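For this view, one protein chain was removed and the others were kept in their places.
Read from first to last, the chains carry the letters A, B, C, D, E and F; within each, the first residue is number 1.
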């Protein structure tokens, strides 16, 4: 039986886009995640109304997340 | 005994409409879901006050959901 | 010992009215529910400030619910 | 050892007043309740800024409740 | 090992003051409480911006509470 | 393995400062705390936009807390 979290197993080592409840977006290379959607990202960047900010390594608390999307390749 | 989540078992591989608490709507082809209503969608699209955005593959965190509806066929 | 949820056992197959925390109302024929008050409704309709919308089949996430009421017969 | 919920055991079959977090009040005859303060009321009435509305039979989700009070007899 | 809740064991049968998250205050004689801080009060009174209201017997849902304080004797 | 809560074990019997989510601050002598950060304080004082208020003995519900800080000695 497939679980929703499985969509992220294929995304490990690839860039994912997190849209947070607060309207902020964070993108980064997915290193690890758990069932609460806590996520460890590398080379992360934050995008909000003030523009782009480099975050580097970051652990995002899962309860802030609206959705996660592996970046489209094409 | 039937459970509410069973309504989504028949919806797998079909397009569902998610209405989120924030007033945003996301539609997509249901790939997998769990009891928290975390949902993995393919060919997803987001509709908010700014219009339609293609999301592609997406994992929506269940606690954002107001309701889920399989798209009406007719 | 009677539980609050038992009031809905008699309501299965009948129309119930959900008042949500956000002020929205959804009515529909109750198909299944669980202890979180997740509810599967058929022939559902949403009523908000913009009027009535047919939803058809719908799964409402229980944490949105203020109260549920079986529709009065008389 | 007495528990807070015990105050409602004596209130079964009697009218109770629910004050909800949103400022709405619901009164009704207590039929059943559980530890989450989910409550099944009969002959329920809602009082908000727009006046009184008859609800009949109703199941109130406990997480909306600010406090519950058995109606004063005198 | 002392637990925070123990401070209320000595307060049983005495008047306590509840400050709620919404800015409302409720005082009453503590009859019973549990680990969620659900509280059964007797001779309760509510104080909000509109003044004082007698509530009589009341069960306050613990998740509304900011803090509880046994009334100062002197 | 050290746990975050251990920082408070050394603070027992000393004054701690609680900053709450609502912007209010409460300081008091730490008597007991648990893993939810429920805290029993003695000789407590509340500081908000209206000034300082003596609270005496108080039990603060942990879910209101932003952070706790043992008062700096120097």
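Assume a residue touches a chain if its C-beta (ideal position, glycine included) is under 8 Å from a C-beta of that chain, and two chains touch if they have at least 3 such contacts.
The structure displayed is predicted, hence computed values, not measured ones.
A.B. asks: Which of the visible chains would the unseen chain be in contact with across the whole complex?
C.D. replies: Listed by label, the shown chains it touches are A, F.
A.B. asks: Touching residues of subunit F against the unshown chain: what are they?
C.D. replies: Counting only subunit F, the missing chain is touched by 1-8, 21, 37, 62-63, 65-70, 72.
A.B. asks: For subunit A, enumerate the residues touching the unshown chain of the complex.
C.D. replies: Touch with the absent chain occurs at residues 20, 22, 24, 26, 31-34, 38-40, 44, 55-61, 63-64.
One rule holds for everything that comes next: only the chains that are shown with their structure count from here on.
A.B. asks: Return the chains common to the contact lists of subunit C and subunit D.
C.D. replies: Looking at subunit D and subunit C together, no chain touches each of them.
A.B. asks: Starting from the defined contact criterion, work out which chains touch subunit B and subunit F both, please.
C.D. replies: Correct list: empty, since no chain touches both.
A.B. asks: When the CA atoms of subunit E are placed over those of subunit F, what is the turn angle between 0 and 180 degrees, to the nearest 5?
C.D. replies: Answer in degrees: 50, to the nearest 5.
A.B. asks: Taking each chain's centre as its mean C-alpha position, how far apart are subunit A and subunit D in Å?
C.D. replies: Roughly 43 Å separates the two chain centres.
A.B. asks: Can you list the subunit B residues in contact with two or more other chains?
C.D. replies: 63
A.B. asks: Quick one: which chain pairs are touching?
C.D. replies: A-B, B-C, C-D, D-E, E-F
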